[in-house]
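Note that one protein chain of the assembly has been removed; the remaining protein chains are unaltered in position.
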Amino acid sequence: MEALALDILTTAAILFVVSTGLMIILGVMKLINFAHGAFLTTGGYIAYLVGAAGLNPWLAVPAAAVLGFLAGLVIERTIIRPLYHRPLDAILATWGLGIVIGQVFALTFGRGVQFAPSPILGTIDVFGNEYSGYRLAMLAVAIVLAVALSALLSFTRFGLNARAVIANEPLARGLGIDSANVRSITFGLGAGLACAAGALITPLLSVDPNMGLPWLVNSFMLVMISGVSFPSLLVASLLLGGSQVLVSTYISPILGGMTIVVLAALILRLKPKGFSRA
Amino acid sequence: MKIRTLLLGIGLSVGASAYAAEPIKIGIPVGLSGAASVVAPSAVQASELAVEEINSQGGVLGRQLRLEIADDGSGAQGAQRAYDSLVFQRKVDVIVTSQNTAARNAGLPIVNRGRVPLIYTSFYEGRSCSPWMYINAWVPEQQVAPVVDHFMTEYEAKKFFLIGSDYAFGRGMLQYTREYVESKGGSVVGEAYLPMDGSDWTAIISQLRSANPDALITSTAGGAPNVTLTRQLRAAGISIPYGYYALDEGTAKSMGDNAEGIYIVASYLSSLETDANKAFLEAIEKKFGSSAETPNELSVPQYEAIYAYAAAVEKAGSTDSAAVIQALGEVTVEGPRGSVIMNKQRHASLNMYLGRVAADGSVQLVKSFPKVDPGEQCPQFANK
Partner (left out) sequence: MSYTHRAALIGCLSGLAIIAVAPLFLDVYLTNILIRTLFVAAVVMTVDILWGYTGVLTFGQSAFFGIGAYACGLIFTHYGFGPGWALAALAVALGTAAIVAAAVGWLAFFHGSSPLYSSIITLALPIVLTQIIYSGGSFTGSSSGLSGFPTYYWDLKVWFWIAGGFLVLTTTAGWLLVRSDFGRVLIAIRENEERSAYLGIPVSRIKTMLMVFAGMVASVAGFGYAAFSNVVAPEMAGFQLGTELLIWTALGGRATLLGPVFAAIGIDTISSWLSGAMPFVWKLLTGVAFVLVIVLLPRGLAPLIGALWRKLRPKRVQKIHAIRLSPAPAGRMLHASFGDAPPLCLSQVSRRYGSLQVLRDVNLDAHGTELLGIIGPNGAGKTTLMRCISDGNERTGGAVRVNNVEIARGSPQDIVGLGVGRSFQNTNLFDTLTVGECLQLARYRIDGAKLFDRRETVSLPHPALDILKTTGLDKMLAEETRNLSHGMKRGLELAMVLATEPSVLLLDEPTAGLTRPERMAIGAVLTRLTQEFGLCIMLIEHDLDFVRAICNRVVVLHQGAILMEGTVEEVVASDLVKAAYTGLQKEAVA
């Protein structure tokens, strides 16, 4: 029973960590970043490179965050900004970008599976259960991330501006907030978070040019039903991630793989605003 | 591009001697792009080596062999395009391929329409039968017994847990394993599948833990699932005897100590101490130098299949499809895997090897099983 609870908590934590980058972009920019999967992959390859260079595996996370942030700024400037008034086209452009990034990795590193070292090996004893140390670490990471992002939005100048843009962009512009600047920092932040998340999940996975893709749809669904709030993303990750674990454990892991998508679609059908104004 | 220039080189160097006769074309549909592109280069290299060796000995019936390579994109639609191109555009005399099952199935109707012999060189879930096809790789009947028997005798395992990717090979292998385990008096305490692109094995590992089995046997899709499952098992501290059907030597090596202790069963291991294998490894090394790919369970049968085709054409006295099909079941090839003859309902009895991955990722031979029979695969071809 404790093992099940740990499974649910850590699964939710991983889903949360993977989805934050997508959420912050959707919240501020009102666009779905289909290159999110490719950003996760980028993080994975950075973790692989850090490992291959013999550095401390933990270094991969800040490295991925910084590189992702810079790449995000460039991408926002070149691809996203011209499409600001065409949100559906932005979906397609980011999707195309995802294809390009994936192919670049395939050309550089080959299609094969690479391997990044794990910073925490082995298991930890929790209430008499041997449990994967790294998964437990992800739980801590998710909590720290949730607190840090809430603090960023609540206590910083950027956070204030971002919240103003989320609430009412024309008004925010009228108040002298440089919304273009907010948008590009947001995209950088989202890309940085996605790359860092990619580096974080890699020790549980393998690195290949498509590794981010399977996470894409589940993250979309979580973000769609949680609106623009980190607490509700936490709730959504717990509820849907928990359902996924329960369905996988008691019914079938194959159905478990579809649980988040199907549940989220139904929730949104019945309650179009999702959990955000529950 | 490299392949192209190499082919061109071969074409030029043999051009003078084979001036009179048209070359015999061997079509190789292969996943140059997509999931299978990881193993594609090794299969292409093995084919090139076989063709070069045969040509340097004067070719077949005085004709040179020539490779025609087509990308199948590692999928069914790409495969149809590749087969169309090989059969109808480049008019090959034979197709030799180690594609996945979906791609092979997609190609079969085109082979039927074009009446071209096909030699399939990849291990698969068994019972694929076509009048135009021969298979020189292993099927579940040859793969399952060595590892299950070993676990039962050495570890006294009674309770088995099975994990697979949800696709034809994964399910086919584990279904046969279940039958085999039960026929030997063991029991299967759990059988769980994840979608092919699934990477979160959490729930399955928890099931495994609570089922408390004596041994674990897995059959996942090649590449990523191999690695993710093994890592997550290791992270969860699972250390029961662990047999893996789809793990190749290369992946085992890249996983390092994560893979330590995993049992694999193969008809070919690069560490085989036979003369034929040593000669083969040397030839690959010599021909490709630093870019040589480690030969594996897919590339070696590919190499042998080209020899089998050459022998069949010699025997039939022509490249006529019907005659070659007849002859393919009668010729023996002495290759790196030993002597192989595809006379068991279009399949072949094979020497199988049980190996164990060591701490450095290399595979140590534990036990060998000579001439394991493929069992009832295509009874309709029993007399041929």
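The first chain written gets the first letter, and so on, giving A and B; residue counts start at 1 in each chain.
One rule holds in what follows: a residue touches a chain if its C-beta (ideal position, glycine included) is under 8 Å from a C-beta of that chain, and two chains touch if they have at least 3 such contacts.
Since the model is a prediction, treat every value here as computed from it, not as a measurement.
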Full-complex contact with the absent chain, from B:75, B:225 or B:374: B:75
Omitted-chain contact residue, chosen from B:58, B:109 or B:317: B:109
Residue among A:49, A:66 or A:83 touching the omitted chain: A:83
Residues belonging to chain A that touch the chain removed from view: 32, 79, 82-83, 86-89, 91-93, 95-97, 99-100, 103-104, 106-107, 217, 220-221, 224, 254, 257-258, 261-262, 265-266, 268-269, 272, 277
Contact footprint on chain B, counting only the chain that is left out: 1, 4, 32-34, 37, 69-71, 73, 75-78, 80-82, 84-85, 88-89, 100-102, 105-106, 108-109, 112-113, 125, 130, 166-169, 171, 193, 195-196
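Just so it is clear, only the chains that are shown with their structure count from here on.
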Interfacial residue positions of chain B with respect to chain A in the complex: 33-35, 37-38, 166, 192-195, 197-200, 202-204, 206-207, 209-210, 223-224, 226-228, 231-232, 235-237, 251, 254-256
Complex interface listing, chain A residues touching chain B: 3-4, 7, 10-11, 14, 106, 110-115, 118, 121-123, 130-135, 203-206, 208, 210-211, 213-214, 244-245, 248-249, 252-254, 256-257
